[in-house]
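Input: one structure, supplied below.
A single protein chain has been omitted; all remaining protein chains appear in their positions.
So that you can tell them apart, the chains are marked A, B and C in the order they are listed, and the count of residues begins at 1 in each.
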Amino acid sequence: MKIILEHVTRIEGHASLSVMLADGRVHSARLKYEEGARLFEGILRGRKYFDAPTITSRICGVCPSVHNITAIRAMEGILGIQVDPVTEKLRRLMILAQWIQSHSLHAFFLALPDYLGAESAITMARDNPEEVASALILKKLGNDMVYAIGGRAVHPITTMIGGFSNLPPASRLANMRQRLQAALPEATRLARLTGSLDVPDFSRQTTYLALQRPDEYAYYDGDVCSTEGYCSTPDDFCSTLREEIKPNMAAKAGLHEGKGFFTGALARVNLSSELLDETAGSILADSGHAFPSNNTFLNTFCQTVELVHALMLSIKLINELLAGELEEGKTAVGAMEVNVAGEAGVKIAAIEPRAGTGVAATEAPRGTLYHSYTIDGEGLITDDNIITPTAQNLTNIEDDIDRFVDERRDWEPTDLIQGIERLVRAYDPCVSCATH
Amino acid sequence: MGASKPEIPESQDSSGQSVLPELQGWLREIAADHRLFITAAKGGNRIFEEFSPDCKPVTGLPQERTLLPVKKVFLPPSEPLFEFSRGGIEAPPTPENTVVFGLHVCELSADRLLAANMAHDRPDFPYMARRSQSLMIGVSCRRTSGCFCEKTGHDHLAPGEYDLFLHLDDPEHPRLAVGSDAGRELAANAPFPVEDPGGDVIAPAAAAPERWPLEALPEKMHDSFGAVMWDELATRCLGCGNCTIVCPLCYCFYTRDETELDPANGRRLRLWDSCQLLAFARVAGGHNFREARSERIWYRFSHKFMRTWDTFGAAGCSGCGACFHFCPVGIGPRQVIAGVLQVTTNSQDAGGNP
Amino acid sequence: MKQGPGPEPEGRIDISKNPGGKLRVGIFPLTSDAGCQLEFLNLQDDLLALAKAVDILHFPMARAFNVDGPFDVVFVDGVPARRDELEILREVRRNTKVLASLGSCSSFGGVPAAQRFHDLGDLKKYVYRGMEDLDTLEILPISNYVRVDLQLRGCPASKWEIMETLTALIAGRLPQLKTYPQCIECKIKENRCLLIEGQPCLGPITRAGCGVVCPSVGVPCDGCRGPTEEPNLTSAVEILLRGTTYPDLIRKFQKFCSLSPEYQEMFDRWRETQ
Partner (left out) sequence: MAKLSDIPPREYNTPHNEYLPEEARVLSTTELAPGIRHFVLEFVDPARKEAFSFCSGQFMQVSLLGIGEAPISICSPPTIRGTFEICVREAGNLTGALHRLRQGDTLWVRGPYGQGFPLAEMAGRDLIFIGGGIGLAPLRSAIDCAVCLNDEFGELTVLYGARTPELLLFTDEYDTWRQHGRVETIVDEAPPGWQGRTGVITTLFDAVDLKPENTSALICGPPVMFSFVLGRLKELGFADADIFISLERHMRCGVGKCEHCVVESFYTCRQGPVLSIGQIRGISSALR
């Protein structure tokens, strides 16, 4: 008999679970991303290079800034544009803010209710008002940071190829810094709480892939490295990655060297935990969980650790910006479709489109995101490929489900199905990204 | 930009015009016991801004016109007429004494006309509560390209039509003219030679100082209703409403109720409207009394040159040129009035009002 | 009355809410980026109060238990991109008094509707290497399939409009969504005018409601909220071309609201010149 769970709830987007029963017990289960194809890669062709950042940000409402900035960086690579340090710092801040936004949403509103026995954050608010209040503070902080720099909480506006259309006033950044500092204790408390929760005893040997840099906990750039010693540029990685088309599903599953792999917070922690900020590192160390770990369920905890890390790093970046770099006129105002005087009065040299191919990779909250474009001499996109974390993870999710079911054949089906749902949720899948 | 628009002069900050250091101290003193508005730079425009300690100083006098006229101080873009709750309705408190610094001759003249309109017949309480407690300080203007107050009659002020006026004809020797009793009090601490009582103030003359035949315009406007010139304008007009929002003598509004999650709490708001919008004259059931864009344009100019004249004997256009400057397609009163003056009475081919 | 909904909906909208009870709200996702649903969650300050004031009965992104109706108001996020989503949509229409499209995807087809400027077979071949049996549906606004009472436009939908819709329905009035152009609010904010500076800003022909967020940070409006009532496109295009090229301008109109009826004539003319 087959049961279909129409909606795996509390995830970003629409996925279903079909469960095969035999003799009253779960035999196997399959996850399906249920959203239709929007065919972003197709509709980008024939567009101008400057359309890619705004259009691709619409792939996903949870991590639009990451899509946006990744597309911008890929285009800048092709066009040979170097940005100034202020631009880079503000972009880094936006990615960290996106982590704060997304991780607090997933960890506290989507995943945590499972562990606190609540049906949703709304019911959780009744029994755990303090936790929910803290989580809301963090979520709002992430939103407000993206808003302050990007001009809007969902789908940033100010980010341009070459720079920003508008710089946040120093007073706003100072205010952000103050709020970040105030939020630290809340984040730390919630991360410690998440670390103390009972996670299912589950472990499966797999490959973990993430960006890596020798000098920092990579998130903005770096090489693609695995826990098995693989390391290469994003460019090379994209050409070796295989994307498997699944029958009648608008998402492609990632295969690296013929196998599924894991990308996301757990992969980053497994690869670079020693580069975490001190406070974040100590939460990890104090949790009693050993890293590297093969327990998928710990991904949520790793997200909360990264949340603390992102707060600390944001404060550091704002300190640097406010120490003098962020003076009006010190950064180029980004180029739009036309090149006219910006508010600060900086005239931008016109961008001359030129043919070429470029790849950029960023650590999105859910794992490594790749954007690859080819444009022609007029600046029109002729070829493109966008590889999202949730798509990459699909093979691994399926393998995890198989193992999970295998180990728990004797469980009551309802419990087991709930367990599978939790397992899926631990990946923090984003179906919109996966199907784009 | 299209050839139809003249070059906009540099922003006032870099204009190299006189900066009066002594002015800042005086303004600071006024701000101590008044709600003071001064002019400040924003995005290449001049705007009225509430004075605060870290406010940018007033520089580059004389200056250009502001983006939004002074009406925004007395008739805010959005204001609650009253708040309501289970306890009934309550009008918001009346603001304390206001001083506005930096108005040009045409702005002062327009402000007076707007005040007269609001006071006329049944007065507009929220506006009058603010305006009647306020004091206006004028400043000599630098003629902005595209302004034409000499054509509309808003190019001079008599004493009583200003409270104070800072003459900067000779920037080395500023003088402060006193125009009212209230102004006299403020002038006591002014760091400028005071002229008391001050005389008439006249705006700098334009190259072609020719007044429009304002007395004849109401009839001309009436006759031009339905004339083809309005259809021609309508093919260009975007209906964006920029012109009415920046006009010192446009003041129409709509009202809207807003509630909180508990519907017993909320407010009745009034918000700026624009007669250039399709929905302006639409009534329930869908009938629209000014369906055609051409009629809406006619309507705007008929307000300025017909209705206001008929009611107050003054033109409802100060000649500031803001609407022209901020119109993306460059429609402005000079071109329109030139057209209206050419529509011959009862000319059938022009399709005018019978 | 005047700043009310744009095109008169056919028939009256049933704004009576469930008598004596709380407003019953559903949020139904179809294929989308979920950004508009996030704007719901981003109501943060009001979210807890909102959860108390209304019954959010269906919101799979946030809740584990979801009810299928009846509702007083349902917000539909996204477009039907697969056949089975049409069933959901029709079912939703049957179970609610007021149906609101949430965002430009459900109102206009949004960014994905740009598929129509390509050959669908080619697109599928390009993206999925020949998997032509993939269940796809031509991207069309939800009003193509069911009656839509309210359009909350924008990419993403504006929080202000979401709150106005909810508070209005709670109070028993039709929400006053703005129908006037962006420029009105842009001027009120005393922004510099990008169009006059020569940048291709779609503000004068785009409906307000987002808070002119783009021009306020120096970026020309991209028209994500779709056209105003009776936009003067011919004149606008002429002005816009001071700051951009014709192909780039057409692509701009094709970005978010390519299915809005007002634009079609322009696209047709463009196709002819190709």
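By definition in this document, a residue touches a chain if its C-beta (ideal position, glycine included) is under 8 Å from a C-beta of that chain, and two chains touch if they have at least 3 such contacts.
Keep in mind the model is a prediction, meaning the values are calculated, not measured.
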item: Displayed chains contacting the withheld chain; value: B, C
item: Residue among B:123, B:204 or B:339 touching the omitted chain; value: B:123
item: Chain C residues touching the omitted chain (full complex); value: 1-2, 4, 15, 171-174
item: Absent chain, residues of chain B that touch it; value: 81-82, 84, 88-89, 91, 112-113, 115-126, 128-129, 131-132, 134-135, 160, 163, 180, 182, 218, 222, 225-226, 251-257, 259, 263-264, 266, 268, 270, 273, 275, 280-285, 287, 289-290, 295, 299, 302-303, 306-307, 310-314, 353-354
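We take it that only the chains that are shown with their structure count from here on.
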item: Far-end chain from chain B, centres as C-alpha averages; value: A
item: CA centroid of chain B to CA centroid of chain C, Å; value: 36
item: Distance from the mean Cα position of chain B to that of chain A, given in whole angstrom; value: 50
item: Touching two or more other chains - residues of chain C; value: 192, 197-198
item: Interface hub residues of chain B, defined as touching at least two other chains; value: 43-44
item: Sites on chain C touched by chain A in the complex; value: 29-39, 41-42, 44-45, 47-48, 51, 56, 60-66, 79-82, 85, 110-112, 114-115, 117-118, 122-124, 126-129, 131, 133-137, 139, 155-156, 192, 197-200, 213-214, 216-220, 222, 243-244, 248, 251-252, 255
item: Chain C partner contacts - residues on chain B that touch it in the complex; value: 1-2, 42-45, 47, 67-68, 77, 235-242, 245-246, 254, 256-263, 266, 272-274, 277-280, 282-284, 286, 293, 325-326, 328-329
item: Partner chain B, residues of chain C touching it in the complex; value: 1-4, 8, 46, 49-50, 52-54, 164, 166-168, 170-173, 176, 179-181, 183-184, 187-188, 190-193, 195-198, 203-205, 228-232, 234-236, 239, 242
